[in-house]
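Data block below; observations after.
Removed: one protein chain of the complex. Kept in place: all other protein chains.
Now for chain A:
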Amino acid sequence: MWRFIGSRLLQAVPVILAVITATFFLVRMAPGGPFDSEKAVIPEVRAALEAQYRLDQPLASQYFAYLGDLASGDFGPSFKYPGRSVNELIAAGLPVTAELGFYALLIATLIGGLAGVLASLKPNTAQDYVPMALAMLGICMPTFLLGPLLVLLFGIRLEWLPVSGWGDLPGDKILPSLTLGAALAAYIARLSRAGMLEVLSQDYIRTARAKGLPEWQVVTRHALRGGLLPVVTFLGPAFAGLLAGSFVVESIFQIPGLGRFYVQAAFNRDYTMILGTTVFLSTLIVLFNLMSDVLAAWLNPRLRAQYGSSA
């Protein structure tokens, strides 16, 4: 198993290097630069700024210098927030985004998993159609529509929950988490329904029934693990996707998370900030993918044996 993890980590190095390289050159190819603005900047000031941030050097040497900084864990200074490093900005935004992502994932797994399992137990009945129709709706509904709708209903009409903020008022974390988790819940519902239906048709489920197990034990002991495996493999990339995709929700609910920094950085051509966030998120995606693969292997003895034998 350790060798499997090790080899996967090694495989991740070229992936992340490719991400760094592509992002580095793409942001520099985009028109405009970090110090372009409405007001003309005095040429001397501009030259000094560019020298300070190494922008006067050839592109290749900027690239290698950046790689060198990265290797020592330094994402460099932010171009737009003078005096603050990208590391600091990520460190400030990450906890908020991670918490939001975690709640969203929790909601998505609970609601989606439950809906999917219930639907699979009585396929092609109302118990199947209703949650699956909702799931379809959830997949089709974009976050920027669902968020304001929820705000309108629970925040403004019913006045049950705050309309924005993060950690300022009681209950203000509910709506953003729900908004972010809804689409994911829909995916998980469909995945777990398909997985459970597949497993419930297996011969070993008939064996379990032939033993005289009550139906709920047949489901919990024999069907759930295999049926929810596809969900587990999906969770890793899903969580990373949540982090990267949280900026819409963060913008709607005025949450000071990583996503908002990310979007602002793109508008501002804050090269180091864009690069830093991209590299950081892609590393997370790789790690979470690995984690969900390890978890899936741990749940599935056959996979475990495969990885185990190569260890």
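Following the convention adopted for this analysis, a residue touches a chain if its C-beta (ideal position, glycine included) is under 8 Å from a C-beta of that chain, and two chains touch if they have at least 3 such contacts; residues count from 1.
Here, contacts and distances are computed from a predicted model.
Visitor: Can you work out the missing subunit's protein name as recorded in UniProt? Choose among "Spore germination protein KA", "ABC-type dipeptide transporter", "Acyl-coenzyme A thioesterase PaaI-like protein" or "Membrane protein".
Guide: Protein name of the absent chain (UniProt record): "ABC-type dipeptide transporter".
Visitor: From the list A:147, A:226, A:259 or A:276, which touches the chain that is not on show?
Guide: That would be A:226, which touches the missing chain.
Visitor: Taking the entire complex into account, which one of A:10, A:29 or A:210 touches the absent chain?
Guide: A:210
Visitor: Tell me, which residues in chain A touch the chain that this view leaves out?
Guide: 202-204, 206-214, 217, 221-222, 225-226, 299-302, 305-306, 309-310
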